[in-house]
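Shown here: the complex without one of its protein chains, the others still in place.
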Amino acid sequence: MSLDPATVRRIAKLARIRVEAGDVGRLQGELNDILGWIETLSEVDVSGVAPLTGGAQIVLRLRADEVTDGGMAEAVLANAPDRVGAFFTVPKVVE
Amino acid sequence: MLTDLTITAAAGALRRGDFTARELTQAHVDAVAALNPRLNAFITVTSERALEQAEAADAALAAGEAGVLAGIPLAIKDLFCTAGVRTTAGSRILEHFVPPYESSVTANLLRDGAVFLGKANLDEFAMGSSNMTSAFGRVENPWKRVGDAEAMLVPGGSSGGSAAAVAARLVMGATGTDTGGSIRQPAAFCGLAGIKPTYGRCSRWGVVAFASSLDQPGPFARTVGDCALLLGSMAGFDAKDSTSVDLAVPDFAAACRRGVAGLRIGVPREYRADAMPEAMERLWRQGLQWLRDAGAAIVDVSLPHTKYGLATYYIVAPAEASSNLARYDGVRFGRREDGHDLTELYERTRAAGFGAEVQRRIMIGTYVLSAGYYDAYYLRAQKVRALILRDFTEAFGQVDALLTPTAPTAAFAQGEKMDDPIAMYLNDVFTVPASMAGVPAMSVPGGLDAQGLPLGLQVIGRPYDEETVFAVSQVIEDAAGFSAMPAIRAGVAA
Partner (left out) sequence: MSYTIEGATGIWEIVCGLEVHAQVISRSKLFSGAATDFGSAPNTQVSFVDAAFPGMLPVLNEECVAQAVRTGLGLNAQINLTSRFDRKNYFYADLPSGYQISQFAHPIVGRGEVEIELADGSTRQIGVTRLHLEQDAGKSLHDQDPARSFIDFNRCGVALMEIVSEPDIRTPEEAGAYLRKLRTVLRYLGTCDGNMDEGSMRADVNVSVRHAGEAFRTRCEVKNVNSIRFVMLAIEAEARRQVEVWESGGEVVQETRLFDPARQATRSMRSKEDAHDYRYFPDPDLLPLVLDQGWVEGLRAGLPELPDAKRARFVRDYKLPAYDAGVLVAEQSTADFFETVARGRDARLAANWITGDFFAALNRTGRTIETSPVPAGDLGALLDLLGDGTINGRIAKEVFEAMVETGAAPGEIVERRGLRQVTDTGAIDAAVDAVLAANPDKLAEYRGGKDKLFGFFVGQVMKAMEGKGNPGLVNEALRGRLAS
């Protein structure tokens, strides 16, 4: 599987990374090199193998339903690049 | 020199009153001031805070209430969030981020009295094997090739700043994180001991995530025993991390004294790189001989899927990273580039905030998860990952630990391998399989290559059996008698 320029642009869009038109070719080459290399996995026989989804071989722990967090709007907002009062802001979203 | 002491020795001396924590910290603060401008091992230096912590340690020592690490100066990889101290992950996108919380691992170290000298440099978001991708500049390995004072070597990565700082005696130990070798490879390149514990042994809470199913904090130090002390403090169950394992923390320092008599040590026949230097081959054979001499039986084993480890890793890790790094969007914290609409704000922020390697991995990760490719890449990689784990499980049915080289080569020079991401990725060929399987693995310095650069051996153990890893590593350390020191270090004019 090899990426064409349109796919590079689509991935960049999905990843929300601006790619200048002049960089698409370079990225295409780099990504295809890496993809070509990981292609070696296609030679492994994985029939009947259950995928390993996580690093830990344990099951999920649950926590009690208690309010133990929040109530600190200032701390949550302290690093905000832009805010109005107790709100974060973004350029106006039109739905 | 105070800066040459081991943690174990310094802790004893502090309790005896041979010197104060303040004096010990001051010696390291001075070393940082003298050498960090050159090595660039720290992104943020917190000398004042360190000296305050040292004074608190002195008070605790005087009161007889000191923790095991009271007054011990450490470097903290700048991937651990530290309350009130800027945490960058080596990225422009977090250049001014000050976390209001302390990671669980660093909180454990503070609980035990450790002194933090600053935040250590790293590859951006821990993505790299050379520390060349940090937005805050490359880190210089304090080791030099014999007869070549010019060539600046890489310290390895991603925890390169941590390794360089410990090797150059700017601190006595450091935290790192290891996703595919980010502790073990820099430990090998800088002549240090470093352990990636079992996945789940150290909490990931408060550690900037790279690849969640692989990331695992661990320590660097100049001896195996010091690593045991540090890990004993860092490890432990944390209810805030759903992948943290609820097991008591063993006495790792005691495990270092167990020896290897009666143990079976496996030699995986697949751990041979094409261009592995003769010195590395020799050291590996030597390591096996040391263990045999100490009473271990050496057994040939096979880990047949080893050669697929890296390719698997370069699907799984970027996939998780592409999702983990979506939160850096310029809205709640971190860098923001304005845009006339939300999408433009995101795209410009992330293009400006992330470096080339991070962007590359996010793109790869996005691609392998995207519709139509998930099964061919991600799902297949997870299946191969299961096979890699099965390899280890089967090997550990025959042996108690494995011995391998840590990396195919010694440290390389800055600028080498930069044009070819894949050549760079190959650094991790021996470290990645243990990461994929989640098993503990330690690099311990075994000797020098022909150019006088340190080489590391990797000891891999069963899940949650760091004790055997420490026992084996200690025997190697004792037998190797590794006493070489880097050219650039505290007290030595560079």
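As written, the chains take the letters A and B, and residue 1 is the first residue of each chain.
The rule is simple: a residue touches a chain if its C-beta (ideal position, glycine included) is under 8 Å from a C-beta of that chain, and two chains touch if they have at least 3 such contacts.
Just so you know, these numbers come straight off a predicted model, no measurement behind them.
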Open item on the list: Using the document's definition of touch, tell me which of B:369, B:436 or B:475 contacts the absent chain.
Closed with: B:369
Open item on the list: One chain is left out of this view; which of B:1, B:62 or B:239 touches it in the full complex?
Closed with: B:239
- [ ] Check the options A:3, A:19, A:41 or A:56 and report the residue that touches the missing chain.
- [x] A:56
Open item on the list: Can you say which of B:73, B:206 or B:405 touches the chain missing from this structure?
Closed with: B:206
- [ ] For the chain that got dropped from the picture, name the residues of chain A it touches.
- [x] 10, 13-14, 16, 53-56, 58-73, 75-77, 82, 84-95
Task: Those residues of chain B which, in the complete complex, touch the missing chain - done: 80-81, 87, 89, 94, 97, 99-101, 103, 204-209, 211-213, 239-243, 319-320, 322-323, 326-327, 329, 331-333, 342-343, 346, 366, 369-371, 374, 378
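Keep in mind that, in the parts below, only the chains that are shown with their structure count from here on.
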Open item on the list: Quick check on the complex: what are the chain A residues that touch chain B?
Closed with: 1, 3, 7-8, 11-19, 27, 30-31, 33-35, 37-42, 44, 46, 49-58, 60-61, 63, 75-76, 78-82, 88, 90-93
Open item on the list: Using the touch definition from the top, list the residues of chain B that touch chain A in their complex.
Closed with: 96-98, 100, 199-200, 212-214, 216, 239, 242-243, 245-246, 305, 307-308, 311-312, 314-315, 322, 326, 329-336, 338-348, 350-351, 354, 359-360, 362-364, 366-367, 370, 373, 376-377, 379-387, 389, 421-422, 438, 463
